[in-house]
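A protein chain is absent from this complex, but the other protein chains hold their places.
When the chains are written out, they are named A and B in that same order, and each has its own residue count from 1.
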Amino acid sequence: MTVTELSVESSPSNRLTRGSLIRLRFMRNRLAVAGVVILVLMFVAAFIGPFFSPYRWDELDFEALLQAPSSKHWFGTSQIGGDVFALTVRGLQKSLIIGLLVAVFSTGLAAVAGGFAGFLGGKVDRSVMWMIDALLVLPSFLIIAVMSPLYRGRTWLIFVVLLAAFGWMVTARIVRSATMSLRERDFVRAAQYMGVPARKIVFRHLLPNVASILIIDATLNVGATILSETGLSYLGFGVQPPDVSLGSLIAEGTASALTYPWLFMFAGSALILTVLAVSFIGDGLRDAFDPGSNKSKKKVGKS
Amino acid sequence: MTLSVASNLIEIRNLTVTFPSEAGIVRAVRDVSLDIRAGEVLGIVGESGSGKSVMSLSMIGLLAESATVTGSISYDGVNLLSLGDNAMSKYRGKDIAMVFQDPLSALNPVHTIGRQISEALHIHNDISKEAALARAIELLEIVGIPRPAERAQSYPHEFSGGMRQRVMIALAIANQPKVILADEPTTALDVTVQAQILDVLKTARDMTGAAVVLVTHDLGVVAGLADRVAIMYAGKVVEIGNVDEVYASPAMPYTIGLLRSIPRVDAVGSSRLTSIEGTPPSPVALPPGCAFAPRCPAAAPQCDAEIPVLAAVSPTRLTACVRQQEIQGLQTSGRLFRDGPSHVAAPVSGNAVALEIRNLKKTFPLMKGSVLRRRVGSVFAVDGVDLTLREGRSLALVGESGCGKTTTLLEILNMVAPETGTITVLGRNVSELSKKQRLEMRKDLQIVFQDPFASLDPRLPIGDAIAEPLDNFGMPKSEQDQRVMELLELVGLQRDHASRYPAEFSGGQRQRIAIARALALNPKVLALDEPVSALDVSVRAGVLNLLAELQEKLNLSYLFVSHDLAVVQHVADDIAVMYLGGIVESGPVEEVFARPQHPYTQALLSAVPIPDPVVERVRKRVILQGELPSPANPPSGCRFHTRCQIRASLPAEVAARCVSDRPELDSRHASRVACHAPLN
Partner (left out) sequence: MLNYLVKRVLNFLIMVVLASTLGYVLSSLAFDPRANYQGANPPIPESTINAKLDNLGVNPARPLVGRYLDWAGNVLTGDFGVTVGEQRVNEELSRRIWVSLRLLVLGSVIGSLVGVVLGVVSAVRQYGATDRAASVLSFSLLSTPVFLLAILLKFGAIDLNNRLGTTFFFTIGEYSADFTGNGWDLLVNRLQHLILPTLSIALGGIAFYSRYQRNAMLDVLGSDFLRTARAKGLSSRQSLFRHGLRVAILPMATFFAYSFGLLVTGAPFTESIFGWNGMGSWFIVAVQSNDINSVSAVIVFSSVLVLLSGLLADIAVAALDPRVRLR
């Protein structure tokens, strides 16, 4: 990222560079930092946790059915003797991977679609916008649920592709309007008059300049994706058994959650904490990149 | 120390305003003491960031909450700084009123104009709704809004910028204030509108008898209006006094440099400009002593040792300079500032034509609706433009915003066949170029834009930005570096700047970078779109001088687009005046400036304020009536006939032709003019 590249040693004054300012502002935001810590812990739990767990997630302990948390089964066991810790960690892993993959894909798609639509304008723009409008008429949740039989029994990557394919529209709109205003900026005009081709202008000048929007949106998209993924999985339209996600774990746990709270409590908390952490980070990034956006800016007249 | 005069309305003592910021403490106003006398016009002049706005906002108690303010501002025996928001609001609008810079955003978009003015009356008076509205309409009439009763029902977005500024003045005088603070009231406006607004401001003062504090960066604007003027630099008043005295014999080096660095529209022949080196200091990292020391040609060690305080140089003038005594001597011996090159015009005839435009037209569809847009008409942005730029010369295209200058420029640079007319660059008609030839042609025609903060990609080190055109035309990487270094030196920057990002440079430096980039491919023609109007006054001269040097060194032809006639007078050989999409007059600069043929040219020239109080006060002004008509619905016949100042006094038969026939550009004397009744 350009944030780090921006710090140039031989700065004439001791002004702060943009990169270090952003870092400084982000670090000052306690919630955002807490978000990073929580998210790191979640990743550690999801990817390193399994190595320390005495049980595998698909292993059944027939001697311990519906046991409360203990030193043997840290988070207790399920009706059929599954280790809830191993299951939760596995579900967390799946939800995190899906969240990340979809966020990267959909933001990338949004960047390209929004970038070209905004820069080229005209027919390209109209058709992209029309497609976005059409896709926004139907909540993506409904479409993906309808298509869920298509990936039942196949790889979960199809699910990822669908989530990404129906999750890029709002970001694309934002990118589009940002590029549309950048397009009128003189450095883009100058490049045009130097004969730089459109593709190069979009990738070299426009997208790097909306990088902050892309980073913020990618972050927030991780949270949004985890919310839709778990929702679909909760209803059985997402991650398919035997595999588990936080959503399907919660669905299985709720039936008897009043008497056996550990069945759903851990997965539920992991879910809320993860999404909360991601939105704190996204918000912190927004504040850091564009301090005016969220704060009071009772300004004094420009010169 | 201040000069004391009996009737001080406002006394500012040791005012210091600071703001916290990430980079450190911003010292916006530093220990300023100043009086405002009843009924006077006090001009406060300074570059952007010098603390003018902060000072005026502190007088009306509207500083940001983050501000730390010390010192005192007394009005009517009360220290305004000690008042809370509720107590202070009794004074705001009643005793102290304010007109802000940007009229477009200063009015509430969802309430009618009438309602916003009546509200100002209701706040401080106990009057009925009807009476308030009637008075609001009266006020609109006073500030020159036609059909005031009807317009009172309109919303701000239905008003032009100039009209909204009139509304702001109406708001300011609604309650007969004692002081009107006007913070850059005309900066966002065109010169002819600026002349109108300054006129309205005068009316407002005569009517209310209020003191006016006129804050501006333009030494010309205050010259004709102010009684006294205060010059600010880096948060301090560095010179203050009687306006004639300050302009005629400035005593502080900054004032001296500033006055010598601004071009004058009434200059005769080729003028020379002084450029002040460097840029104003950052308000978070001020020099220890005199803030001007890093740029001051007279700076001596003692300047860094102490902060100079205002001291009297005459009964009516104070100056803050440690070497006050010696300055006069330095100045007369010519050791203070060196003048830049004077502009030498290339010979008129015999030169090949670099750029020729004939009957260029460009219309934009006029769209309406936000969801389903539809075409409801056409905007005639450029409607029959003729231009000729000869090699080695500078042609200035001037006109007010919205007249079609930029569209003309962009049409030329697009290098595609225009809607109507022909564009010939270096002897080749652009309509006949193949794609490859067009790309090749781009090498010869490059552009420098107005806003140096927008014209460089903030994410690209400037070396890469300058190399972009080279790269694009296939220069090997190894040679690119060499060329980038050459270019940096050519525009007066250092080689090691190449790896830095635009954010690390000031406006003037960035404009130099943009010039270097435009020169990378050795173009023959350079289009300059308002190249200095976004720059601080004190750095403009430097860039203008650079452009003059480069032209001579590289034999460049300039197409110089500008709204600033003083700058045009300084740099251009030829001028073309544009009004509502068409050229109304063109010819050599000296000729057109000395003997304008077209009424619009005359009005435009007379609207430009001259930084000389003596000239300014006696000068007879033509103040145009009305506003620029919409290019979507241009007037018939002569486009200018709705505002023409001479048409009323023409014989009826000619006046009728003005409405029915569009005049052609006709040769008269040395210039060409499109008017049925040329002036000279």
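In this text, a residue touches a chain if its C-beta (ideal position, glycine included) is under 8 Å from a C-beta of that chain, and two chains touch if they have at least 3 such contacts.
Just so it is clear, the model here is predicted, and its values are computed rather than measured.
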item: Given A:V44, A:I80, A:L136 or A:L157, the one touching the chain that is not displayed; value: A:L136
item: Touching the absent chain when the full complex is considered, from B:R92, B:K178, B:R317 or B:H570; value: B:R92
item: Which residue of A:N29, A:S106, A:S148 or A:N209 touches the chain not shown here; value: A:S148
item: Residues of chain A in contact with the chain not shown; value: 133-134, 136-139, 141-143, 145-150, 223, 227, 230-231, 234-237, 247, 250, 254, 257-258, 264, 268, 271-272, 275-276, 278-280, 283, 292-299, 301
item: Chain B, residues in touch with the chain not shown (by the definition above); value: 60, 62, 85-86, 89-94, 97-98, 100, 102, 105-111, 119-120, 123-124, 155, 157-158, 168, 171, 174-175, 368-372, 374
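In the analysis below, only the chains that are shown with their structure count from here on.
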item: Between chain A and chain B, centroid-to-centroid distance (C-alpha), Å; value: 47
item: Contact set on chain B toward chain A in their complex; value: 22-23, 47-50, 52-54, 57, 63-66, 100-102, 183-184, 217, 282, 285, 410, 413, 439, 442, 445-447, 449-451, 454-460, 465, 468-469, 472-473, 496, 499-501, 503-504, 514, 517-518, 521
item: Of all residues in chain A, those that touch chain B in their complex; value: 2, 6, 8, 10-18, 21, 24-25, 185-187, 189-191, 193-196, 205, 208-209, 211, 296, 298-303
